[in-house]
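Removed: one protein chain of the complex. Kept in place: all other protein chains.
Letters A and B name the chains as they come in the text, with residue numbers starting at 1 for each one.
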Amino acid sequence: MSEMTHYREVWAPRPPRTRLMVWFAWLLLVALFVYCWQVMTENTIWAFVSDAPRQAMDIGSRMVPPRWGYLPELLEPLWDTLNIATLGTLGGIVMAVPVAFLAARNTTPSARFLRPVALFIIVASRSINSLIWALLLVAIIGPGLLAGIVAIALRSIGFVGKLLYEAIEEIDTKQVEAVSATGASSVQVLNYAIVPQIVPTFIAIGVFRWDINIRESTILGLVGAGGIGLKLQSSINVLAWPQVTMILLLILGTVVVSEWVSAKLRRAVI
Amino acid sequence: MTEVTYADTWRRPPQIVKRRAWRWGLAVGAVIYLMLALGTIDIDWQRVVVGLERGQRFVAGFLQPDFVSRWDDIAQGLIESLTMTLTSTVVGILISVPIGIGAARNLTPPPVYLVCRGIIAVSRSLQEIIIAIFLVAMFGFGPFAGFLTLSFATIGFLAKLLADDIEEIDERQAEAIAATGASWWQLINYAIQPQVMPRLIGLSLYRLDINFRESSVIGIVGAGGIGATLNTAIDRYEYDSAGAILLLIIVIVMLSEYASGYVRKFLQ
Partner (left out) sequence: MLQIDSLSKTYRTGDKALTDISLSVPKGQIVGLIGPSGAGKSTLIRCINRLVEPTEGRILLGDSDLARLGKRPLRRQRRRIGMIFQEYALVERLTVMENVLSGRLGYVPFWRSCLRRFEPHDVRRAYALLDRVGLLQHADKRADALSGGQRQRVGIARALAQEPELLLVDEPTASLDPKTSRQIMRLLTEICAERKLPAIVNIHDVPLACQFVQRVVGLSAGKVVFDGDPSTLDETALSTIYGADDWHAMQQESRDDDEAESALRLVGVGT
């Protein structure tokens, strides 16, 4: 086997330079993590942390059994919560559709001015959580359902707008070309070539967001924006842990049901 | 040969709900629901009018944000948020990987699968803010509770998507590696990891983004970060400071989205 001798016996998956870079990147990440950890835990009182298991046991023992008798009182707030989610989703969709058409590269009337504005609306709405929107709106228009609905709607614009404008940008341009070749006006092209292509995605996005909004609207009451979160807030304030358990169970049930409904609806559309 | 006559009206056939009665029923149901739902909103118009004036002040504050007068609080909040985001994402990923592998039906025996899927289900069904309430009650106020909250939420998100990914891998590649006599660990390393790694990295970056956005919320219930600062600013009706904080959040989210897009392109 003398002819085999000039093959190398060392093999590495990457050239040495790249390997060095990769190691350096990992090192950097670890260093950054350690540094962040130091900064973050600077003011942490470790006595509380070590006490946490005992606290957890304590709260846990107080939480069971749930107070089943509290359930009837929760039905009306639950109905409010569902309304916040549904009306908020509808409002958000109504506002998101024009924004999406302004933001999509192939339908925007002016790529120079309107598109950046639309994209900013989408980013702004997406970066700010609905709870923060609710916090602001409660301060502005007062506590109640309306603040919750508007908060959900404002947060939904970004989500629906982003997914929708991406869907618009991905449509089949040949169908658009074919319809405009018949001499159709731009609204007619929108109506005949663009809208039919995005309707299924649009419905799926709406239902998906509704599902998310049900979850989010359950906690809006924490800042005073109505719904079942109000009950949660007041129960926590008076340390009525069995009631808290009951509320959490109800929320869990609602979320499971809404997830099931939205999955069914989406399957029906596609 | 006779002249054929064609109909001169045409109606689009219904596409989704085929039965006429059902269509009417659904429409009427929707209208009734809307009326009932809108009826539950009682609007205090006087309050709204007062609010409009405040709304104007908020918009003005947003347009002319004040970064200076509360800068110390804002900087402190931002540092807490950013450190919380990074540490919780890293820890979350480290825990999600084993749980994700454990929750993949094609790799693990049923008992492990059920336990891992259970952990994922609990983490996903509870809102971050509710988890934060409990963790603050247990661990005291401050970013440490926030860090735990975000880590826990990360597990539910990443482990689920990772597990679903692993379940959808190309079985033939795994079979080919298994056929060489590879052990379970070697199988993971040679057949599974190459297939799911790119998406895992993408999802981790995406989660980093989400964690930052969430870190701005959980402060409201005392778990530290920029949310606490924001909450205080709004409580004191300091809309110009609030506007500054919101703008900072938006800018950071935009930057991180841009950066993660760049990193993803670089890795591919």
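Of note:
Here is the rule we go by: a contact is a pair of C-beta atoms (placed from the backbone, for glycine too) under 8 Å apart; a residue touches a chain by one contact, two chains touch by 3 or more.
Please read all numbers here as calculations on a predicted model, not as lab measurements.
Which of A:V179, A:I212 or A:A225 touches the hidden chain is settled by the complete complex: it is A:V179. Residue A:Q197 is the one among A:T41, A:Q55, A:N106 or A:Q197 that touches the chain missing from this view. Hidden from this view is one chain, which touches subunit A at 172, 174-175, 177-185, 187-188, 191-193, 196-197, 199-200. Although one chain is not displayed, its contacts with subunit B can still be listed: residues 4, 6-13, 15.
The criterion applied here is as follows: only the chains that are shown with their structure count from here on.
For the pair subunit A and subunit B, the distance between C-alpha centroids works out to 4 Å.
Across the complex, subunit B meets subunit A through its residues 16, 33, 37-38, 40-44, 47-48, 50-51, 54-55, 58, 79-80, 82-84, 86-87, 90, 125-127, 129-130, 133-134, 137-140, 142-144, 147, 213-214, 216-217, 220-221, 227, 230-231, 234-235, 237, 242, 246, 249-250, 252-254, 257. Contact residues of subunit A toward subunit B in the complex are 29, 32-33, 36-37, 39-41, 43-45, 48-49, 52, 55-56, 59, 79-80, 83, 86-87, 123-124, 126-129, 131-132, 135-136, 139-142, 144-146, 149, 215-216, 218-219, 222-223, 232, 236, 248, 251-252, 255-256, 268-269.
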